[in-house]
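Note that one protein chain of the assembly has been removed; the remaining protein chains are unaltered in position.
Take a look at subunit A:
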Amino acid sequence: MRHGKYPFVIGFLFAPVALYVTFVIWPYAQAFQISMTNWRGLSAPQWVGFDNYRRLLDDGAFWKAVQHHGVLLLALPLITIAIALFFAFLLNVGGKSSGGQRQGVWGAKFYRVVFFFPQVLAVAIIAVLFQMVYRPNESGLINGVLMKFGLEPILFLVKPNLALWSIIAVLVWQAVGFYVVLFSAGMASIPGEIYEAAEMDGATKVTLFFRVTLPLLWDTLQVAWVYLGIAAFDAFAIVAVLSVDGGGPDGATTVLAMEIYRNAFVYSKYGYASAMGVALFFLTLTFAALTLRLTKRESVEY
């Protein structure tokens, strides 16, 4: 690589870096600055120090949102990973073993294709779809059946203590297939001899799952947990579209992204919304650091 390396390098890097700095780095840097002002978009912003953050501490909607992130952070990964692991195990190892060759159950390929499909759809589209599914009268997919049997309709999105779980159910519905495929890829890389040896020693399928598959899949599980955690900190599209008036009823499903959007683009409280953004950033960072710390353990080499 002799002649004219630097002109080439600069020529290739200039456009990507310029675009990236303008629309990503520069706004991120500004966010911290705006969060220290009371800017409402019209007059010049005034410096107010940590006032916005102090107000955050007394903001009921903010704490509700943080609490919902807590629930999402536990429930979404736990439920999704449990279901996906179970299915991935069935699809890869669940069938009979003939001559040491592990086999998935019948129709494994079909199930994998079907389960993965929701991942291809946009969350906003899925949210509209489930609005129809959850509708509170006989036109809803679920309540239509219940009412045919003379039962009371379930108000999925209207009852405050049910609404958040109805939303989590949709997120799980979408995510499971992706993790089935992810875990399947992980399981496929576990050498068959290990299963063979374990089966010769009389291990049952359940033992195989807990003593062989799970430990050898640890790294993939960690990745899955981080991905789902990131999803739990976002959740804007689903809450904005599916829930009753954006995070309702009465803030029962609100998330930080929703509050940021509302404060910035409905109330024009740009400073305050930016402070929420910074809070979200530190929550995300804490989660990532904690996850890496807590799940750190000897990975099994094979």
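Going forward, contacts are C-beta pairs under 8 Å (C-beta built on N, C-alpha and C of every residue); 3 or more make two chains touch, one makes a residue touch a chain; residues count from 1.
Here is the rule we use: contacts and distances are computed from a predicted model.
From the set "Heme exporter protein B", "Xanthine dehydrogenase family protein subunit M", "ATPase" or "Sugar ABC transporter permease", the protein name that UniProt assigns to the chain left out of the figure is "Sugar ABC transporter permease". Of the candidate positions A:113, A:197 or A:294, contact with the unshown chain belongs to A:113. Of A:16, A:49 or A:150, it is A:16 that touches the chain left out of the display.
Listed for subunit A, the residues touching the missing chain in the whole complex are 1, 4-6, 8-9, 11-13, 15-17, 19-28, 30-31, 34, 83, 86-87, 90-92, 94-96, 98, 101-125, 127-133, 137-141, 144-145, 148, 173, 176-178, 181-182, 184-189, 204-206, 219-220, 223-224, 226-227, 230, 233-234, 236-237, 240-241, 256-257, 260-261, 264-265, 270, 273-274, 277-278, 280-281, 284-285, 288.
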